[in-house]
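Left out: one protein chain. Kept in place: all the others.
For chain A:
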Amino acid sequence: MTKNKISLVDTDIHERVQYRDIVDRLDEPFRHYIENCHWIQEKHMPYTQPSVAGVDRADAILPDGRPAGSDLGFMQEQLLDEIGHEFGILTSALDPSPSSMHGWHEMAAALATAYNDWQIENWLDKDERLYGSVHIAAQDRDEAVKEIERVGSHPKMVQVLLPIDDIMWGEPYYHPIFEAAEKHNLMIGMHHNEPPVYYGKWPRYFIEWHTLIPTAHMKQITSMMFNGVFEKFPNLGLMMIEGGFTFIPHLMWKMDQQFRDLRHEVPWLKRKPSQIMKEQVRFTTQPAEELTKKEFMSLLEQMGTDEMLCFSTDYPHWDYDSPHRALPNMDPELKRKIFSENAKNFYPKLPNPEEG
């Protein structure tokens, strides 16, 4: 693989924290609840995971048994050096995911702060290739804005992460979060948490849940779109993370069609929804369906642009996409866009020499 290095901005890498890594950063009483009362978040999948090592790549679990994604040195060896990443965007995962906690917002806000500091110190400051996501307890809007103000100006924080869970983020109550993000040149990254796809509950099988993830992403884009977020915050961009991309043409056509008939309900939209998507919404590629080159090119043609897709591996999770194998062969110019330039053009805080 090393002979075939490609310029890559990997838009979805999950570093992993364990409670013991951040407990020292928490004030009382939160620390007490984790250390002595064994508090953990309430949400968790009901499924026995379908692959060999749960949600992780079996070969990404550390030799000493620590969870996949929990060690920078191992990640450098297995991913960043092996593939030859130019940049990687950290998106975390699982515990703690403060934004997807139900209830006890004070704990969620404390976890977000502890997490951001841990991320900066242990990952962003230690590998120049890695850029980060600001975690917030978004359900507590005002605390979320404070946290964005606290760490949003860090030079390696490129986005504010919102969960795709049971809140529709287009709702005007949450707009101060977008205002704070825009102020700090941060984009919004949205990643599904648990369990977004089935009316707040779980479908019977994991295969149903995993199939339906794009529907949860479509709901959020639609909510942001028609609530006017992109018109109100023209410098804000939305990166939809880990929903794949084959649903994009459908959503563009569907929203444009609705707009032609029902525009009077949302007169604040000055542009066609598909145009807004082309200008302000991007998609990470993983998990990519296996498409032929013809199918892939046809899909890009249906989108009307080759600037919406940004490659992602989802390392170290079980459905990791290999930069060498996940997408069909494409010409070098298109490859440069999808694997690197589109992300650089999207995130204002990523170094982009070509922009001058």
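Everything below uses one rule, namely that contacts are C-beta pairs under 8 Å (C-beta built on N, C-alpha and C of every residue); 3 or more make two chains touch, one makes a residue touch a chain; residues count from 1.
The definition used in the following text is that contacts and distances are computed from a predicted model.
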{"item": "Undisplayed chain, where the name is taken from the UniProt record, one of \"Carbon-monoxide dehydrogenase iron sulfur subunit\", \"Rieske (2Fe-2S) protein\", \"ABC transporter substrate-binding protein\" or \"Glycine cleavage system H protein\"", "value": "\"Rieske (2Fe-2S) protein\""}
{"item": "Touch with the omitted chain, as defined above, among A:Leu162, A:Leu300 or A:Ala326", "value": "A:Ala326"}
{"item": "Contacting the left-out chain in the complete assembly, out of A:Asp24, A:Asp59, A:Glu106 or A:Glu128", "value": "A:Asp59"}
{"item": "Residues of chain A (touch criterion as defined above) contacting the omitted chain", "value": "50-53, 57-59, 290, 318-322, 324-326"}
